[in-house]
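The complex appears here without one of its protein chains, the remainder shown in place.
Per-chain numbering from 1; labels A and B assigned in written order.
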Amino acid sequence: MTAVSGETPTIDISSFGLVFFEECAEHLAEMERLLLAIDPGAPDPEELNAIFRAAHSIKGGGGIFGFGDMTVVTHELESVLDLVRGGELGLTRPMVDLFLQAADVIAMQLAGHRDGAPVERDAIERVCGALRGLLAGTAAHAAPSVAPLPDGPPAAEARRYRIGFTPAPDIFCRGIRIENLFDELAGLGGLTVRGEVAGAPQLPHLNPELCHCRWELELETTAPEAEIRDIFEFVADDSDLAITAVDAPTAAPAAGGEEPAPRQGAAPAPENRGGREQAEGSIRVGVGKVDQIINQVGELVITQAMLAQLGAVLDPVLFADLHRGLQQLSRNTRDLQESVMSMRLVPISLVFSRFPRLVRDLAAKLGKEVELRLVGETTELDKGLVEKLADPLTHLVRNALDHAIEPPAARLAAGKPAAGTVTLRASQIGGKIVVDVMDDGAGLQREKILKKAAERGLAVGDQLSDDEVWQLIFAPGFSTAETVTDVSGRGVGMDVVLRNVQALGGRVAIASETGKGTRITLSLPLTLAILDGLAVAVGAEKFIIPINAIVESLQPQAGDIRTVNGTGRVLQMRGEYLPLIPLHALFAIGGAAERPEAGVLVVVDSEGDRVVLQVDALVDEQQVVIKSLEENYRKVPGSAGATIMGDGRVALILDVGEITSLWRGKSRERAARA
Amino acid sequence: MSEHVDTTARITLDGDWSIGCVTERLNELIAHLGSLLAGRGAAAPPPKPEICVRNVETIDASGCQLLAVFVRHLRRHGFAPAIVNPPEHFRSCVSLLGFDDELEGTGGAGK
Partner (left out) sequence: MEQGTVTAASGTREYLTFTLGSEEYGMDILKVQEIRGYDAVTRIANTPDFIKGVINLRGVIVPIVDMRIKFSVGTVEYGPFTVVIIINVLGRVVGMVVDGVSDVAALAPEQIRPAPELSSSLDTRYLAGLATVEERMLILVDIEALMGSAEMQLVDLAA
């Protein structure tokens, strides 16, 4: 804890809290890294010391910032580690596992304080119990060391919660069985339910498929509030859910669930903690509510753009005040939008955190030694992205372990350390999130990929650059486990990874050096709700092309365009022939420029291959709010959603991948007819 | 559907009272309501219609809600309805969802 100075009583707990969270996460990562690396048979005393210090720092910090519950686990952990480091207790593999579980639990508590993430009290108790069991087993600590916990009610205490539940009207239609929900709650303890329909419309006007009910529940349970919230997880997003603890912790009720007498003494602790959380100024808000605000701010941005458009034609001198006001409005809306978008951002550690365990288990299974490094875990990105990033990243990490990292003997023979390293690195670069998955394994092997591609009938030649060769592994069906695993050590389902990432509006790049390793870079937009787009005009219509798909735009000369077999045109560019897709023809838009020379060509990158979109004109570059077409209508082929332009009209956002396949389909039809 | 309304104002409900069928059930209830109101206009009001639910095969929260709204509506119009012959699954669903008061507490009915 570097930044803490006890002498100022009025420290801003929230900003220091942040420092603590960061440091604590670092200590945890360090502890986990050391634990994963340690050899239980012959532990390095220095490493044991380092683990002990990490645990000690977390405990100290937890105490300072009032996260008493975190000190409980760390205290037990520290005591056991102290014995191990003093040689009084021999280190075993199961103990290392237990320490790792303890680290998980501390991480969970940390997340609970930082993000309001759910905390499983059972897991905490289990780990503490096991640690205490180790202590009790040693002679020095034969005396009962099961002191009452300084904070956090032990498992046997029941609390009474009052739950107000007003579900969203569509809850029945979403297939949610409220009976099952309450049944689960009843499984936690004594439950009383009172439902009422006072708010429902009169019978003749009732839509019986919508929910008009409100429920008041009382639950007496030893389970933590988080567990109650978990039960409501799928329904509370857009519902009004209010959970309040209505009395102090009580002794565990008899099976009958009689009103238990309030217990002395233990009451103030949880209340204090509640106060502390408030002092940090965090509130729990449903994602649905945040999204609602984001949508409303999106509306505001559109209105602001419309006003700016209207104002732009007014005389700047006569309407100087108005212009100043409009500028101010523009700044304010942009700031507001940024603040609101940041509410959806979560640290990437939420997805990174699954990998140490995965790598450890998988390495053990494969008989390899692998060290995982995580860098930039605090990088923030959209919550929706984090969830969708988990699969492709898991795929890549598995690939790296399974195929790239060599067995220890092979590594030693190649003059490399026996243990391979896989690094996950996240960073924010400009408006993008970049995630690298790096390994120091065997690297991709050019010849074998080329050979494989040739077998697959892909058009390849020796003139391809390395980059172009690496791109081949993304070809759908290019690789199958039994062949490419042997050959290049990579490629299992890379097309799936590519598709997933592209579905998020991102890109995938590969760099590899034989014998040294491979780096796969995913670059993703910061958020799913907003997209940087280029507005283009075709006839009287406007479309948005995502900026991240655009390679370049150009005004073609007559000689640049060739016609192939009378079925389509291609653009000749730097020795390449790129298929030309006139959007007006694809979308049957009248009044657009027919000849490519009369329009503008936009070269876009579609899943590795390039195509050229012919439009009439580029309008402007803008950030657009992505709107769903499926919400009230259906998927529109060739579009990745829609947005609302400054003039209030809807414009489709183009999906260049889909456009390319739509066009190929049309070309085939034409060819078949010809 | 074999429900009927006779002079003692007995309403028989049956079948599926879950989300897939509640709209149909609403229409049936509206028909029952019409008959009840018409019947009352003619003779001395039978103040306690009995709603027999013996043959209700399934019920879920949407069905409970619909019944509760129906019962409230009857009370608002001066009736004191009573639910009779509830099978076990009906009773347990109503009780799990906390609709006992709305559906079975006929004591303070009819303001």
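Just so we're on the same page, contacts are C-beta pairs under 8 Å (C-beta built on N, C-alpha and C of every residue); 3 or more make two chains touch, one makes a residue touch a chain.
Quick caveat: nothing in here was measured; it's all calculated off a predicted structure.
Novice: Have a look at A:Ile283, A:Val317, A:Ala588 or A:Ala672 and name the one touching the chain we're not showing.
Specialist: A:Ala588
Novice: Write the list of subunit A residues that the hidden chain touches.
Specialist: Missing-chain contacts on subunit A: residues 170, 173, 202, 204-205, 207, 295-296, 298-299, 302, 541, 586-589, 627-638, 642, 644, 647-652.
Novice: Since one chain has been left out of the picture, which residues of subunit B touch it in the full complex?
Specialist: 30-31, 33-34, 37, 41, 77-78
Methods note: only the chains that are shown with their structure count from here on.
Novice: Using the average of all C-alpha atoms in each chain as its centre, how far is it in Å between subunit A and subunit B?
Specialist: Their C-alpha centroids are separated by 49 Å.
Novice: Mind pulling up the subunit B residues that touch subunit A in the complex?
Specialist: Per the touch definition, subunit B meets subunit A at residues 19, 22-23, 25-26, 29-30, 33, 60-62, 64-66, 68-70, 72-73, 93, 95-99, 101-102.
Novice: Contact residues on subunit A for subunit B in the complex?
Specialist: 172-173, 177-179, 182-183, 186, 192-198, 200-204, 206, 208-209, 211-213, 215-217
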